[in-house]
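A quick write-up on the structure given underneath.
A single protein chain has been removed from this complex, and every other one stays in its place.
Read from first to last, the chains carry the letters A, B and C; within each, the first residue is number 1.
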Amino acid sequence: MDVEEMYQEIILDHYRQKHHSGLREPFDAQVVQVNPSCGDEVMLRVTLDGDTVKDVSYDGVGCSISQAATSVMTDLVIGKSVENARERYAEFHEMMHSKGRMEPNEETLEDGIAFVGVAKFVNRVKCALLGWEALREALDQTAAEPGGATATMTQEK
Amino acid sequence: MDVEEMYQEIILDHYRQKHHSGLREPFDAQVVQVNPSCGDEVMLRVTLDGDTVKDVSYDGVGCSISQAATSVMTDLVIGKSVENARERYAEFHEMMHSKGRMEPNEETLEDGIAFVGVAKFVNRVKCALLGWEALREALDQTAAEPGGATATMTQEK
Amino acid sequence: MTLAADKTSAGYDVAALRADFPILRREVNGKPIVYLDSANTSQKPQVVIDALTEHYTHHNANVARAMHLLGAEATEAFEGARQKLATFVGAARPEEIVFTKNASEALNLTAHTLGADLKPGDEIVTTVMEHHSNIVPWQMLAERTGATLRWFDITEDGRLDLAAAERDGLINEKTRIVTLTLVSNVLGTINPVRQIADQAHAVGAKVVVDASQGVPQMPVDMAALGADLVAFTGHKMVGPTGVGVLWGNYDVLAALPPFLGGGEMIEIVRMTGSTYAKPPHRFEAGTPPIAQAIGLGVAVDYLTGVGMEAIAQHEREITAYLLQGLQTIDGLRILGPTEVVDRGGAVSFDLGDIHPHDVSQMLDAKGVAVRGGHHCARPLHERLGIQSSTRASGYLYTTTGEVDALIDALGYTIKFFRGK
Partner (left out) sequence: MTLAADKTSAGYDVAALRADFPILRREVNGKPIVYLDSANTSQKPQVVIDALTEHYTHHNANVARAMHLLGAEATEAFEGARQKLATFVGAARPEEIVFTKNASEALNLTAHTLGADLKPGDEIVTTVMEHHSNIVPWQMLAERTGATLRWFDITEDGRLDLAAAERDGLINEKTRIVTLTLVSNVLGTINPVRQIADQAHAVGAKVVVDASQGVPQMPVDMAALGADLVAFTGHKMVGPTGVGVLWGNYDVLAALPPFLGGGEMIEIVRMTGSTYAKPPHRFEAGTPPIAQAIGLGVAVDYLTGVGMEAIAQHEREITAYLLQGLQTIDGLRILGPTEVVDRGGAVSFDLGDIHPHDVSQMLDAKGVAVRGGHHCARPLHERLGIQSSTRASGYLYTTTGEVDALIDALGYTIKFFRGK
């Protein structure tokens, strides 16, 4: 496949106009994810409301793929249950490791399906997963703190 | 050349019947030389009388080549001047690095000429030089101690 | 005559395998070379040599860092090799495989990282039969930290003296690290690693295994072995020089500090300090041995194709034949077990009055390649009361005819030096 095809309009749109970007308070977990080989970074915060992902906010530097994938991710998980968010993570993760051979489900992955082409470019898989891995880690953090018992944090935690 | 030729009778004779072997006292310098890749070792002592090499005594473990070369060396240097001994070292050293192409001088090297064939077997060059290097180091030691001013040493130095 | 060791009903055909190793066609004095120095380094099959050529000719690029076609191809081949190695030794995941330059680097890595916080009073346990590469790093660690180095002794028949160790409380609550070889490169002894690892774990110590002579010769499964960290080396298992492997239990690796610092092992480098990548990359500073790891991947494909069980079986048969042959020689003393029970393929022996240098030189003249010296195991030789020995070691391509050539040449050698 051509690289031009990989850069679907959906991806470029999310890149140019990122959804839910910026860091917001308060939050329940904050993580930094790095792609060591190129230096791309994302700082991501998750706010829960019981079992619901109330907000995901983020700031970072990265290529169009990593930025757009993070933007698409926030659309998919904000307002959904934590369980649901984890399912989306698993689904997106699987798609990205399918070398482009998986038939993605538009019902569940919505704009995320645009990334199936990226999965053919092994070097970009890490880019597409950067924000998603941050999400998973942040969710793990909230789970490790029993039942959201910890106080909601503010900036300089 | 055949390996059988390398093992000249002269070499085997010296190996079977080593000259001047054993450690004797008193001595002016004592050194240990090792061939790290095989573990062969020689402990060698030098006794001077003014500028004359009065005695060279030694003990060691090693192959026929290293043992015989040390034996031949003692014949060549005992009773000669230090300068003379250093010349023999240089000459033997050069021959061993000639890959067998040097025409050795029987006048000066005597039984040592039997080792010219060994020089063709690069892996054995170190063996033939083990005792000679010990001699050089021991002579260097005596030279470092100005004018034989230090007391003659005995065993547990 | 074709003996059992050369061609078995199970289909092991040594003549066919030999055709895969171009160097075995080399002749000395009109006869094919007899290479009995495989414990030192193994020969390489054509597929491994071709893999290197193929890589450099079509796919060469640096890994991990490059976005481009060649970079993607090189990275995929390199990480693919990691996966192959993981499968070959039964690792739980490819991230448990760290590529080093050789087994020695892998062992030094374990000494530096596992030993970083050792203190005076702590004890490290090793054995008197180790290769220098599994002695010196621990001596240096003991010197750096003030910890004490203690030793397993051996019995008369060349096995670890477990009874003495038990009696002396060798492994105790002060023990922090126990390290031992899976197979001795001199005695051939196969050590009861599982049993010792269990003892070590019971007192909270970590277990490092030198499997340099084990992984090439027999199926080794990391889960079954029971160690925390295991080192082995590419060039002894039909792979290229310049590449070794450290396998580590993932959780153990993840808890270790880095060893070498540099490109690719970092997470974020700041002037004020750096954070480090997850295993395996944390332990792979700089450009790794890319072509060599890829070549090693092909080497394990080759070994798997032949079958590690079949190779181990062949090794046992050829070793039995070799032990038998050597025992026909007067005054020859075999170091280590004389029967193939818990025994690998290296057979070392002593001829008393004839020095191993002279033995190996004379054998070489007859086209037979063996090794003479202390085989990087000087403490073991000292323990055995000798300065050096001669070692013959076969591998998957070794024939009984080659063993016969060795025995013949040994007879000639003895006659030459003893004059009778």
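Here is the rule we go by: contacts are C-beta pairs under 8 Å (C-beta built on N, C-alpha and C of every residue); 3 or more make two chains touch, one makes a residue touch a chain.
Quick caveat, the model's predicted, so the values are computed rather than measured.
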According to the contact rule at the top, which chains on display are touched by the left-out chain?
A, B, C
One chain is left out of this view; which of C:Val136, C:Val203, C:Ala310 or C:Ile407 touches it in the full complex?
C:Val136
Can you say which of C:Leu17, C:Ile154 or C:Val243 touches the chain missing from this structure?
C:Val243
For the chain not shown, which residue from C:Glu96, C:Asp228, C:Asp350 or C:Asp364 touches it across the whole complex?
C:Asp364
List the chain A residues touching the unshown chain?
2-4, 6-7, 12, 37-41, 61-66, 121, 123-124, 127
Taking the full complex into account, what residues of chain B touch the chain not shown?
34, 36-39, 41, 121-124
Pick out the residues on chain C that sit against the missing chain.
22-23, 26, 28, 33, 35, 37, 40-41, 43-44, 48-49, 52-53, 56-62, 65-71, 100-105, 107-108, 111, 128, 131-137, 139-140, 151, 233, 235, 240-244, 258, 260-266, 268-271, 273-274, 285-292, 357, 360-361, 363-364, 368-373, 375-376, 378-379, 382
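Criterion: only the chains that are shown with their structure count from here on.
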Which pair wins on C-beta contacts, A-C or B-C?
B-C
As a quick test, compute the distance in whole Å between the mean CA positions of chain A and chain B.
75
Please report how many Å separate the Cα centroid of chain A from that of chain C, as a whole number.
44
Per-residue overlap in chain B, given as positions that touch at least 2 other chains
none
Tell me, which residues of chain C touch at least two other chains?
none
